[in-house]
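Every protein chain but one is kept in place in this view of the complex.
As written, the chains take the letters A, B and C, and residue 1 is the first residue of each chain.
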């Protein structure tokens, strides 16, 4: 086993990506979005889970991209896919049919039960901020066998009450009988639902993060697990694989696009 | 224009096939079955309608077979198709969506309104003869813009009342608002529905056939049009093209299979 | 995804009484698998297939089935399936219950099954007596236009068996040519067994080709010529002459049984 990287050697965003990648197992079938979830899934594939199966909603099944796509339908995904199928089949025959093990979600807002908003800030008919909307999120939340949320936490994103519920992850909403996200991976650590009510509580912190920091990032009174785990810091090979992936990505997309989210 | 073949030169089955082929126009999109309809459509394609589009329910769009297939899914159809699509798409996106100009039907029984039986002779639960069943026929009758029936007439096949209605072609049953088959091409001539009630009446005879013969082949009191047309006999090039097609087919399938229906 | 022998795959995935769909529309019909089911003397199967073809004529004639879901039961281009007829008309060797549909209805039922929806919708069965004899054909009212549309219950076989040209070591399965409702039947099933002409180390990326990914495949079986007398595009042609010959073989119970004993029960297919 390789040693852990020194604390100064990694950023919180890298830790987030690595923490998410560790949740994936070899052979699992992941419904992947762009941004951090894509980085986490591809990192897992390049490290401990070489046979992880990546499914993008663009219809690319079993892709093995060498660089991270900027969009969910980049040519890289099609070229390296086992096959490319029509989008309606992805949603009906794979996601809805329960053939996806893990779905990742992001959002502008999350509530204490893991419900998500990526639609609007403010009233729907007169929003202060119009967000992109649901895309695949509503059905990922309902039909993936398990879901994880990746999100940078702040009192604006972790709210007691959503402006709009794009994805309902609470009890009763999931066809699989689940209870919403298995975990919310933030930039300070990981929240998981408590067994009784499904309310998110602080389960684990990254090295260097504190309970106080976590509480300051969440606009509801955050419950804390009896024992808060400290997550293993990035291992050198995780960090090396992630940084090499990101360097290849920057080189492929050009300097300007590296500024994109 | 070529001359007509002499009467002794052709069989009634050839005349039937040729009469059916003449109903097709260049560019029309035909949903084709095996047997006589396949021969008629391919003959049209090889003579006056080179751009006729053949669609088989096996998903082969725009096929140009050199020989007639024995089955609806012969390799010849796939190899010469513009493309091959899944069968559910043929039925939902092409037939049901109204993208088929002409559908051909056959049957064991037809009634005076063009309803067809290809399911059972006798009661459904205790049939004296179990027939193959509907296949594509029910939805061809409902959704093709026009349908033609090809059938060898006899008092057993042209009946006052069907044992079972596989395809309902009478008024009200068709989504396109039609009234059942535009014509029934038999081995004595052609029946067409009367304008008032949609009842099939004798419209045209092949050279050499008579009204008495027609009446003897139909188990209901057959109405006869005021003027019964005499259909032009096969032209030499029609007959030559049909026979060449059938010779190629016999050679391709082997002597035994030529005995097939 | 394991590679199994045909014997083991059938033992494991086709128990007595299960619902099995052996699909393939004229092309890629899994005859070898059907013959193994016969050799293992399966009973009380609910067989599902749009076009029963010779393989179901054989299974029905050998007493494997108690129920058939289908939409067209003939010998394509030749005539009747005599063993199917004998079962329906005279209950030999056993009575056979029928769930009868149209092709469009079966296609919608498989597609619903693949999507794990409980029913499929179509403008179908219009003007037909089929809904009178199949109470599972029902209707639903459109919540927008108010019109009534036909419904069929989803088909979700316990096992779907396909024949395909190739699998790779990972268990991805590639089909080429006429695909019928094979993908829908495959994805609708609780388990999917695929017999193949060849197993290759790995496929190149196949883009828009027809592929069933390894994680929906339960088992792969190497069975060269496993679709004979139907065909495998790129490997061998349909044996049209055999389809014609079958008419005479199957017309008579004794000649049928003799053929099955010689060519199937003895373990080698002519």
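In this text, a contact is a pair of C-beta atoms (placed from the backbone, for glycine too) under 8 Å apart; a residue touches a chain by one contact, two chains touch by 3 or more.
As the structure is a computational prediction, the values presented were derived from the model and not from experiment.
Student: Check the options A:50, A:132 or A:155 and report the residue that touches the missing chain.
Tutor: The one listed residue touching the chain not shown is A:132.
Student: Using the touch definition from the top, which of A:57, A:101 or A:238 touches the missing chain?
Tutor: A:57
Student: Decide which residue listed in A:37, A:69, A:112 or A:189 touches the omitted chain of the complex.
Tutor: A:69
Student: For chain B, which positions touch the chain that isn't shown here?
Tutor: Its contact residues with the unshown chain are 27, 29, 51, 53, 61-62, 78-84, 92-93, 96-99.
Student: Tell me where the left-out chain touches chain A, residue by residue.
Tutor: Touch set of chain A with respect to the missing chain: 34-35, 57-60, 69-75, 77-78, 84, 86-88, 91-92, 95-96, 115, 119, 124-125, 127-139, 141-143, 164-170, 172-175, 253-254, 256-257, 259-261.
Student: Give me the chain C residues in contact with the hidden chain, please.
Tutor: Contacting residues on chain C, toward the hidden partner: 115-119, 121-123, 136, 138-145, 147, 149, 151, 153, 175-177, 179, 207-210.
Everything below uses one rule, namely that only the chains that are shown with their structure count from here on.
Student: Going by average Cα coordinates, which chain is farthest removed from chain B?
Tutor: Between chain B and every other chain, the largest centroid distance is to A.
Student: Roughly how far is chain A from chain B, going centre to centre by Cα mean, in whole Å?
Tutor: The separation of the two C-alpha centroids amounts to 58 Å.
Student: Mind checking the centre-to-centre distance between chain A and chain C? Centres are C-alpha means, answer in whole Å.
Tutor: 41
Student: Taking each chain's centre as the mean position of its Cα atoms, how many Å separate chain B from chain C?
Tutor: 28
Student: Specify, in ascending order, the residues of chain A that touch 2 or more different other chains.
Tutor: Within chain A, no residue touches at least two other chains.
Student: Please list all residues of chain C that touch 2 or more other chains.
Tutor: Nothing qualifies.
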